[in-house]
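Pasting a structure below so you can have a look.
Only one protein chain is missing; all other protein chains are in place.
Right, subunit A next:
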Amino acid sequence: MKQMKTKFTGTQKLWYVAIFMIVACAFNPMYGQSDQKTSTEVAQKERIIKGLISDEQGPLPGVNITLKGTNIGVATNVKGEFTFPKALKNGDILLVSYLGYKTTEVKIKPETNFVKLVISEEIIEFMGSLNTNKRYKSKRKN
């Protein structure tokens, strides 16, 4: 069976695509056109993040908040609060680190403006063996 009718030439194809695109744009609801909307979009992209870090007992001062892969960071104040010094965007990862506690990663999501986090202590058993260069002396029977 020959289907001659369905064959298009290259120029025809181009036309159909062009018309389709114009139609798609024309009937699509208007997004991101007003000025106000644009500014919230930017705010969504880059914004100042604040937060509160605590452990089981309460707010924890001196906790380091660092942007992963950089040297940019801040420590929590006596109330366990912080304001990150750099505007952050979605997908950025903050490292929350305090010696003796598990390092936690916090991913900045579209809805993240305030990070509230309870960090937990490391579960670790401490032991130590003394290093020495003292010459061995055997305990003799006699």
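Operating definition for what follows: a contact is a pair of C-beta atoms (placed from the backbone, for glycine too) under 8 Å apart; a residue touches a chain by one contact, two chains touch by 3 or more; residues count from 1.
One rule holds in what follows: contacts and distances are computed from a predicted model.
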item	value
Hidden subunit of the complex - UniProt protein name among "Binding-protein-dependent transport systems inner membrane component", "Cytochrome c oxidase subunit 3 family protein", "FtsK/SpoIIIE family protein" or "Transglutaminase-like domain-containing protein"	"Transglutaminase-like domain-containing protein"
Absent-chain interface as seen on subunit A, which is shown	62, 64, 66, 70-71, 73, 75, 95, 97, 99-100, 103, 121-122, 124-138, 140-142
